[in-house]
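All protein chains but one are shown in place.
Chain IDs A and B follow the sequence of writing; residue 1 opens each chain.
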Amino acid sequence: MQKKKNHGKTFAGLVAIVCFLAVVLVLDQIIQPTDSMAMLLKVLQKASVYALAAVSLNLLTGFTGLFSLGHAGFMLIGAYTYAIFTIEPLQRDVVYQYYDAAIRVSFPQMLAQHLGGLGTVLGVILAILLAGAVAALLGWLIGLPVLRLKSDYLAIATLGFAEVIRAVFQWGKLGPVTNGSNPLKSFVRINSFKLTLGGTTLSLSTFVPVLLAVVCIAVIVLLINSSYGRAFKAIRENEIAAEAMGINLARHKMLAFCTSSFFAGVAGAGMAMVLGIAQANNFKSAMTYEILLMVVLGGIGSVTGSVIGATLFIAASEWWLRGLDSGTFLGINAPDIFRNGFRLVVFSIVIMIVVLFFRRGIMGDKELPDLFRRRKKTPSKAKGGQSHG
Amino acid sequence: MAKFFSVLLPYILSGISVGGQYALIAIGYTMVYGILRLINFAHGDVFMVAGLFMVYMAGSMPLYIAAPLVIVLTVALGFCIEKVAYKPLRTAPRMSVMISAIGVSYLLQNLALYITGGLNKTYPDIPWISDNVQVFGATTKWVTIITPFLTIALVIALVLLINHTKVGMAMRAVAKDFETSQLMGIKINNVISMTFVIGSALAAVGSMLYFSNYPGVVPTSGAMPGLKAFVAAVFGGIGSIPGAVIGAFVIGICESLIKGLDTIISAFVPGYAALELATFSDAFTFALLIIILVFKPTGLFGEKATDKV
Partner (left out) sequence: MKKMIALLLALVMVLGLAACGGDEPAASADPNNNSGNNGDVAGTVKIGVFEPQSGDNGAGGKQEILGMQYANTLTPTVEIGGQTYAVELTYADNQSSNDKAPSAAQTLISAGVSVVLGSYGSGVSIAASDTFGDAGVPAIGVTCTNPQVTAGNSHYFRICFLDPFQGTVLANFAKDQFSAAKAYCLAKQGDDYSVGLCNYFMKAFGEADCVYETFPEGTSDYSSYVTNAKNQGCDVFFAPVSTEAAALIIDQAATQDLGMPMLAGDTWDSNVITGAAQGKSNVDLYVTTFYQEGGNPEFDAGFKAFLNSDSTYLTNNGGNDMIAAVSVMGYDAYYVALEALKAAGSTDPAAVMAALPGVTFDGVSGAIAFDAENGDAVRDVAYVKHCVTETGSWEFVAQQGV
């Protein structure tokens, strides 16, 4: 598939990403929370987290052909791990109001004692990495029994695991660690990220989650373009043929599953950072479905597609279509129709249309740079699915 | 022994009742899976919509008209869903169809949210079956008593239909081999529609029993019963109707017992410190699912088939 490496294109891509990050950094400074454009920042923050989650799910469904519905469970683990290890020590007893907190380590605070401001940053990074690592470890444990299953059986087994994880985290007897079913809060969230240079303070509340997503997605892209990635695609196309070519099925499936779990855990940590609250109840299977729909919207098997799908999904549901819920949309005032819940109805109809008629999603299995490339052959159109009468 | 009986009986009664209602939903899952190899995620939501149909219609017409009409409308809904969301994807990969099912489920829940305004709708009282009755000293509703009998009667009728009618034979043939049965002249589209019609009708009956027992309908009412019914279908061996029914009763009873486990243990073990085991009432069902999938993927009564796992 991949022709010769085009260094010019890679360089152009890098420049584009750096420019995008710079724009986000500038926006972060000029938009105040009370501005009407503040919604843009909120959308960017949330979309970057969901984009990472969608790309990590796509690594499984789109690139390896493993249909997993347990993503919310891994994100839950990431969110809790991150939250527990970054809770402000002075607030810990307030947060664990009904329990005697068992884990009393706060990475940012611990490292800040020795390294100052740099320590806080390192502490946060450490907590994020740990969030991913714990999720990956659990992914490995879950993968041992369930990766033998195929297709929809794998999907429901992982779905079941996510539900079991959610119940365990809500169990009162684990309260000293997880705070029972009660929310964790007062940990390092995006608004805590500020950079003081000289006399001016730079707000990094949007820049940090976007940067986190960019770095993680870049790592996933590198993995996909490596020999491992080609093995994943071979497994997706035909397991038996892949095995015959000498690809170790079990090992590669496990690698894909654990990597996906790792980044789902990181996305969970990002989610906690953005929401400022971590609670098991928020990570229901409905969240997995939403992420899956983002992947489908963007195109199964396209990384940029997942990013675009997640961004559109969040922007539409949180921002652009809000008017559908509150009486006025596009200047049309019809409070009887545009009432609570209409936004989601319109939204789900759009998704059904995509699922049924544009099955390849926005990008198909192409990436964004592919579109700029001049091609003689036009991309093959979505095949209609009705050979039966 | 008497103590054992008096402590456990209320849990088992409510477990049997819930189990019977799960069974009626589970049949829809197991039949569709048997024929299309599709987990119809929207089935639980069809069950919820049937509840809403009843809520809105009971206000404007007498019950003896409303109840059959609810069944007809639910059947129409199930039929339309198949025609719109699944039929165009018949040759697509299984994953696409499953995503379509998730999309339909999302759509139905959001429509229900829009129509109800997100508020809890009180299910109308159905005369007689909502009344109370005493059984061995435990008080319960009539619906609890009749659910298992009604369920078993419906299942027997269904099994007779499948084993002794032409359309039943066609169903078995399609379930056995999709392609070949088509070559043998079976109109598979009719067979598939029939499957959805039967499944939806049973879901409508199940919703009447379920919501008479727990009279509140919200947009997410169908999600959990749907998932549990699906687990029941897997537990019994997907594709097998008696298996789905037995699985549903096992899950219903276990779930009810787990909610009361702390109380039950403390009744027999003095000085037992509560472990808050009720937290796991839902999770148990899923743990059971995983155990079954890992150790006996074909379930209790499922046939061995290489393409399943």
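We adopt the following convention: a residue touches a chain if its C-beta (ideal position, glycine included) is under 8 Å from a C-beta of that chain, and two chains touch if they have at least 3 such contacts.
Computed from a predicted structure; not experimentally measured.
**Q** Using the contact definition given at the top, list the shown chains touched by the missing chain.
**A** Looking at the entire complex, the absent chain's contacts are A, B.
**Q** Where the complex has a chain not shown, which of B:34, B:88 or B:236 is the residue touching it?
**A** The one listed residue touching the chain not shown is B:88.
**Q** For the chain that's not shown, point to the residue among A:51, A:167, A:208 or A:310 touching it.
**A** Missing-chain contact among the listed residues: A:167.
**Q** I'm checking contacts with the chain that's been left out. Which of A:275, A:300 or A:316 qualifies?
**A** Checking each option in A:275, A:300 or A:316, the one touching the absent chain turns out to be A:275.
**Q** Given the full complex, what residues of subunit B touch the hidden partner chain?
**A** 7, 10-11, 14, 18, 49, 52-53, 56, 77, 80-81, 83-84, 87-88, 111, 113-120, 122, 132, 138-141, 213-216, 218, 220-221, 223-224, 255-256, 259-260, 262-264, 266-267, 274, 276, 278-279, 281-282
**Q** Just checking the interface: what residues of subunit A touch the absent partner chain?
**A** Here the touching residues of subunit A are 33-39, 42, 46, 91, 94, 97-98, 167, 170, 172, 180-183, 185, 189, 191, 275-277, 279-282, 284, 318, 322, 325-327, 335-336, 339-341, 345, 349, 352, 356-357, 386.
Here is the rule we go by: only the chains that are shown with their structure count from here on.
**Q** On a C-alpha centroid basis, what's the spacing between subunit A and subunit B, in Å?
**A** Whole-Å distance between the two chain centres: 33.
**Q** In their complex, what parts of subunit A are in touch with subunit B?
**A** Residues 61, 67, 145-146, 148-153, 155-157, 159-161, 163-164, 166-168, 170-173, 285-286, 289, 292-293, 296, 300, 339-342, 344-345, 347-349, 351-352, 355-356, 359, 385-389.
**Q** Where on subunit B is subunit A touching in the complex?
**A** 37-39, 84-85, 87-92, 94-96, 98-100, 102-107, 110-111, 113-115, 117-118, 182, 188-189, 223, 227, 230-231, 234, 275-276, 279-280, 282-283, 286-287, 289-290, 293-294, 297, 308-309
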